[in-house]
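The structure under discussion is supplied below as structure tokens; questions concerning it will follow.
Every protein chain but one is kept in place in this view of the complex.
Let's look at chain A:
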Amino acid sequence: MAKGESVAGTDIPPGGFVQLLTPDGERVDSVTSADGTTYSVDFTDEEYRELYRDLVTVRRLDTEAVALQRQGELGIWASLLGQEAAQVGSGRALRPQDMAFPTYREHGVLYCRGIDPIMPFGLFRGVDQGGWDANEFKFNQYTIVIGSQTLHATGYAMGVTMDGKTGSTDGEAVIAYFGDGATSQGEVNEAFVWSGVFNSPIVFFCQNNQYAISEPLERQTRVPLYQRAGGYGFPGIRVDGNDVLATYAVTRAALDNARSGQGPTLIEAYTYRMGAHTSSDDPTRYRIASEVESWKAKDPISRLRAFLTKQKIAKKDFFTEVDDVANQKALDLRERVLAMPDPEPVALFDHVYPNGSPEIDAQRDAFTRYQASFEGSGH
């Protein structure tokens, strides 16, 4: 992309992308990419409806989280608004044995893994720092330092190979999530190098949402991000990240390539962060309203709804029912978030080391005595 050239307001970025569902809800039968791969999906009506339900649900839960933050019930929230298709499409493309390494925004992927959506709320409410078992859910801890998780994913993928779990259709694959800003990190580029060299079963899934907090894509790259893959010796492909069908098709193909031993793929899911970077951000300082409006016209949910309606796959009753169920889930989530207890103060000292430490034990004891010294004093 030439310097100063803006893609905002255009339907398709220079260089193109894989799209199976236009913003108007028109279904594209199949797309053949430059390397000859043909992408398509073959969903039943029920599967189409369930994808729609996923999109609506993750957006509704996200809306509730934003509200909870605004009401002071969460310290911060990283909204996925606008990126639902990228997350649901890739999340549903995962097979049960696949492992995901998220950033801190992959609430939609988490949902598609079948995980209780309340799981990351401890982190954002400040009652813990995540606290889940990556292996139990096949979904790693949220990682906040930008890009660090791509190396963890790469190491995990090396382990898959070392365990002999690639090379067949039921092999394991790994997906590493990151954003456009992360592509500037040295660690992400190291992850590309390592995955290429070791031919690891990994998919690098970059949600290019056009901004790294305030910095536009032009501050991170002089070439389209997916093209970087060539320099590392594996394929890169760009997909319309607001198209859940195309995202699913491209991610599923890349994961299946990985599990069968064909190595890594970089997917650039071209999308847009409709909301703020986090609840602490003010996007009106760095982007114009017309740009946001142009992306609103490419909304991932309304295009699927238009398709379902046109194809008579779903009627008004269905859409109402989906909204009602999503609302109920959001209210249930709210209640449970509000009921999350603060940790006991002495929990400060828990889990510093698997084997413990006499120094931590001594500090815990001193802290406990100090706390006890206030008992009965009215403090």
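The rule we apply is simple: a contact is a pair of C-beta atoms (placed from the backbone, for glycine too) under 8 Å apart; a residue touches a chain by one contact, two chains touch by 3 or more; residues count from 1.
Operating definition for what follows: contacts and distances are computed from a predicted model.
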{"item": "Which of \"NADH-quinone oxidoreductase subunit D\", \"Transport permease protein\", \"Glycosyl hydrolase family 16\" or \"Pyruvate dehydrogenase E1 component beta subunit\" matches, in UniProt, the chain that is not displayed", "value": "\"Pyruvate dehydrogenase E1 component beta subunit\""}
{"item": "Hidden-chain contact residue, picked from the options A:L51, A:A65 or A:A191", "value": "A:A191"}
{"item": "Option touching the unshown chain, where A:G89, A:G108, A:G155 or A:P300 are the choices", "value": "A:G155"}
{"item": "Chain A, residues in touch with the chain not shown (by the definition above)", "value": "101, 128-136, 140-141, 143, 145, 148, 150-160, 162-163, 186-187, 190-191, 193-194, 197, 350-355, 357-360"}
